[in-house]
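Beneath this line is the structure, given in structure tokens, with notes to follow.
Only a portion of the chains appears, each positioned as in the full assembly.
Naming follows writing order (A, B and C), and every chain is counted from residue 1.
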């Protein structure tokens, strides 16, 4: 099947979408997960792949400027929202998805340590920082921020209770039973979260285009939503 | 009794038994190559455990299988001149010589007549070698350092495994004289392994032949 | 030429690596000695345990450190209660991670050198009145110096380069745990950071080059010291 280089944070959902596609009688796509930056560099080095799916708009723009993408514009698969989570069991009502958090972001951040993706590098960290700046909370939060190398690591710290709070994607929070979503970060406070996908300029596999079409199809969208991702802006 | 030995020990595949009790200050051990001479010395130094028996040197029991006595090497204070010398390669000749010199609180009382560092260095012609490392010594030079190191440790007894091998006749003569003097005046018993009949005749008061 | 932030990163990296080496050295040597000179039940297991940080991915090692030394971990909770000491998310934690990752390399090099020390020399020292301990201190220890230095150089280089366990256990906190590799990683994640990455990588290389040259110099100083019996 087509070779897909994909951001690691999409793994659970993408595996399912690929299985769906294969179940429909198509050859099983090959999915290689890594950080968005590693994928971008692999593409630059001539990776024999057909499709990229990144968790970051900056790197997709970088690839497009480098002429590595096919003629079609990159397409967004889904969006996401940020939530502030606390250690502890998730209550029956799925607050992460419903956003019925009840607390303000400031209240949820509290006074203790806050794990976030590295705000200089990791996309989730950049969104979080942008949102906190919009909300006027960044200067108070920065000194107690625990920067991790990806969102999952921030989530894991909250699950273990090593930090008092973490800012993660709603999709991550939805998948975890060991954290409580305490507040939802208003999505207007940060640039829209994107998961852009594109066929590579050198793609050779005949299924590349069709599989990308499948990735943005309503059936695939259902899977992403089930994994806690958000509908694209202006879609729902 | 200077020596009171009744030991069974292993030398290679074979078991050997030695029994000797003698007041002689110098006991020569002779026998063909492979007879077990070095193995016996190792037993006396505490580096190899005999299978059975007992050993007393200078009326001090250093090993007794029956009584459960087995002094550790540092407790036996053997002045051992090894057949293969075993100089410490990372130390200068000076520090090799000084390695065993007793010092500190628990040092044994020194016999007044014991030769000191300067005297030993002079008798063995070690002066020009003091700041060298063992790797740069000739065969005879290394042998002399090994002898000096053993003597300067002020041992309770000496174990000399072919101490004069590769020494020139003049130096061999002087070394023999020094050993004679120490043994006689300071009453330190010595075991001498030698293939030289003249050496044995001149020095030893008793001979233990191993076949 | 370098920005203040870069200087901070360098200083922190040095501090972390040097503290890691100083703290790990005695443990590494003790383990090397045990493995080289003693027989005991479970020796292969200890050996395997020492190699562990080499085999399992650094991120997992970092995670295990967090489980043990985090504020909810058994050791971490104890240290916190007893001394108010916390390792996770502190530079001391980065040093712990670096030390753990460097340990196998140090132990192996030291063990090789200890095994090469002629036991007949130790026996000779004992007959000259040296206790086990003195014989160890004056014979085995100095004669295994080449292995100690090789172990330190390997360990220092590994410490300077340690990334996965550090970022997982100590996180990537500027001024506290952002060592050179973490700073490099941060830059790598942003498009166009290549020039800065190259500069920092070069600095890391220079640091280890310095360590290398220092060790070569020490070896040469101890040169006359032929390691063979005469």
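Keep this in mind: a residue touches a chain if its C-beta (ideal position, glycine included) is under 8 Å from a C-beta of that chain, and two chains touch if they have at least 3 such contacts.
What you see is a predicted model, and the numbers here were worked out from it, not measured in a lab.
Participant: What formula, in the shown labels, sums up the chain copies of the full complex?
Facilitator: A x1, B x2, C x2
FYI, only the chains that are shown with their structure count from here on.
Participant: Can you identify the chain nearest the overall CA centroid, using each chain's own CA centroid?
Facilitator: Measuring from the global C-alpha mean, the nearest chain centre belongs to C.
Participant: Could you tell me which two chains share the largest number of C-beta contact pairs?
Facilitator: Chain pair with the maximum contact count: B-C.
Participant: Can you work out the whole-Å distance between the CA centroids of subunit A and subunit B?
Facilitator: Result: the chain centres lie 80 Å from each other.
Participant: Suppose each chain is reduced to the average of its Cα coordinates; what separation in Å results between subunit A and subunit C?
Facilitator: Inter-chain centre distance comes to 36 Å.
Participant: What's the distance between the Cα centroids of subunit B and subunit C, rounded to whole Å?
Facilitator: Subunit B and subunit C have C-alpha centres separated by 44 Å.
Participant: Which of the residues in subunit C come into contact with subunit B in the complex?
Facilitator: 118, 120-121, 123-131, 138-139, 142-143, 222, 224-230
Participant: In the complex of these two chains, what residues of subunit C are touching subunit A?
Facilitator: 63, 66-67, 70-72, 88-89, 167-168, 171-174, 178, 185-192
Participant: Show me the residue ranges of subunit B that touch subunit C in the complex, using the header's touch definition.
Facilitator: The contact residues of subunit B facing subunit C are 45-47, 72-74, 76-80, 82, 84-90, 99-100, 102, 133-137, 142, 149-150, 153.
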